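As you look at this complex, bear in mind that one protein chain is not there, while each of the others sits in place.
Chain IDs A and B follow the sequence of writing; residue 1 opens each chain.
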Amino acid sequence: MAFETVASLDDIEDEGTFVVDGEPKIVLFRVGTDVFATQFFCTHEDAPMDDGWVGDDCTVECPWHASKFDLRTGEALGPPAFEPLQTYPVRVEDGAVMLDRG
Amino acid sequence: MALHPAPITLTPGVRSALEEKVASLIDSETGTIGPEIYADPYLHELEQERVFGRCWLLVAHESLIPKAGDFFASRMGEDPVLVVRQKDGSIAVFLNQCRHRGARLCRADLGKTKAFQCTYHGWTYDLGGNLVSISKSDAVGGDRIDKSEWGAIKVAKIHNFYGLIFATWDEDAPSFEDSLGETRWYWEAMFNRPGGTEVIGGVQKWEVPANWKFGAEQFASDIYHFDYTHVASALAMMPEGMEYQEPPPLEGRQFRDRGHGGVATPMVEMSDMQTAMAMGMEVMRYNQSTRDAHAKLVGEQAAKQTQFVHANMFPNMGILPLNQTLRIWQPKGPNAMEVWAWTLVDRDAPEDIKKQCRIKTQMTFASSGVFEQDDAENWTEIQRVLRGTKARKTLFNNMIGANESKDPSGKYPGRTDRAQSEAASREFYSWWRDLMLQPVQGE
């Protein structure tokens, strides 16, 4: 368990995404000044979630089959996905985005 | 609403019988047209294969899809295609049909997306039309299917001509520029505008129960109809206190090659008055203000000689540069077409000029356009009469204006004729016939 700085908040557009390469590959989602992190691929059919539609209600919609996930919990909010996205703890401190890959 | 007959699948035997028929229907030497070319469902199918299956076709203006993921659901003949802006800024055009069971991939007319998901079984294609997901792949054994072989069917070539996006299904098609032949100078002068062009957002679509060739032929070659067809609108649009007079003979030349046609007239005082009448004083002043910059782009001669009146790029892109309407005549069976129309403006024009253009174009040449109405009336009445057997066997006269082919003044390049001539119409049908007689790949 260790937070590492992976991006600055300014690197991510509001309602945009940012890919953190490495193992595991992770996507950061920005909503306002909040940042969330999930696994890279959709739990349904391996769509790249960095291409998803980020909503101001802290959700992301899969770019391929439009399943929506809660960015806070990873919960799948509607079919065709049922499995939640793995989420990761994120902290934003002084404009630095810190991620704990676990 | 027009009657849309069921599609017919042609066989080699039927095709060769149709070739014989086509050769007998178009006589471009004397200038006659056998009107079965407007009404016969078999000829319509052959036309889909050999004209729309081969030619460069306008599918969109790039301003409709400025950003990655923006798409416009277009047509190439009767085939639905998606025109999509890619993440690298390029444009892809592919058949709007899922490769699994053939459902339409996208039912929206335009918009923005990240991918195209078929609603039937969920097969999903990326912005380029590549199959990226066979849904439930693990459970249904989808991994046995090579996704790279089952992408949406892509067009063979795409070309961006000053913002106009063209596509062709034909691998062997000549380059877009070569396909313009001797008319290239005219299209360059028309579309190479300072700062480029754009179309006013969205699209207007309406259905005319007449064959698409009536629109195409008229825009290519026919200013002759104006004084009769449009007399009511011309009378109504006369400014208060001005008397309607017989329009003077048009200066300038009709140009034609490889099925394309149109009329260019010199920029004279009269041109400004025409613009003022058609588009209003503000647009006229704006146009004047762009002349020097336009001349720098296309050359003095081209800028000076090209107040364009009407033109059709073969087969089905019509434009009235004076009225700033750009349209596609979309075939819909032999008996109907959809007209898809836009207002074409300079991208850098002030917003109030764009608005003026939009309002004037909508008023004149659009679904409720006062000039447009008269044209559609003539075409639909021709089509109705062609229900008759005798009527379909009666040759049409396409003989107006002798073929001159050279501008005596030397100002207009290529094959040109008097402005009021049917030489470009003869060119249109003769090119159409030549294409109809040549098989395409994959028949």
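What we mean here is this: a residue touches a chain if its C-beta (ideal position, glycine included) is under 8 Å from a C-beta of that chain, and two chains touch if they have at least 3 such contacts.
Operating definition for what follows: contacts and distances are computed from a predicted model.
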item	value
Chain not present in the shown complex, as UniProt names it (candidates "Dipeptide transport system permease protein DppC", "ABC transporter substrate-binding protein", "CheY-P phosphatase CheC" or "3-phenylpropionate/cinnamic acid dioxygenase subunit beta")	"3-phenylpropionate/cinnamic acid dioxygenase subunit beta"
Per the touch definition above, residue among B:His121, B:His159 or B:Lys205 touching the missing chain	B:Lys205
Candidates B:Gly111, B:Gly195 or B:Pro247 - the one touching the absent chain	B:Gly111
Hidden partner interface residues of subunit B, rising order	1, 106-113, 200-210, 229, 231-233, 235-237, 338, 342-343, 351, 354-355, 358-359, 362-363, 366-370, 372-374, 376-378, 380
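Basically, only the chains that are shown with their structure count from here on.
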item	value
Subunit B - residues contacting subunit A, complex	114-115, 117, 122, 124, 132-133, 135, 137
Residue ranges of subunit A in contact with subunit B within the complex	45-47, 51-53, 63-66, 80
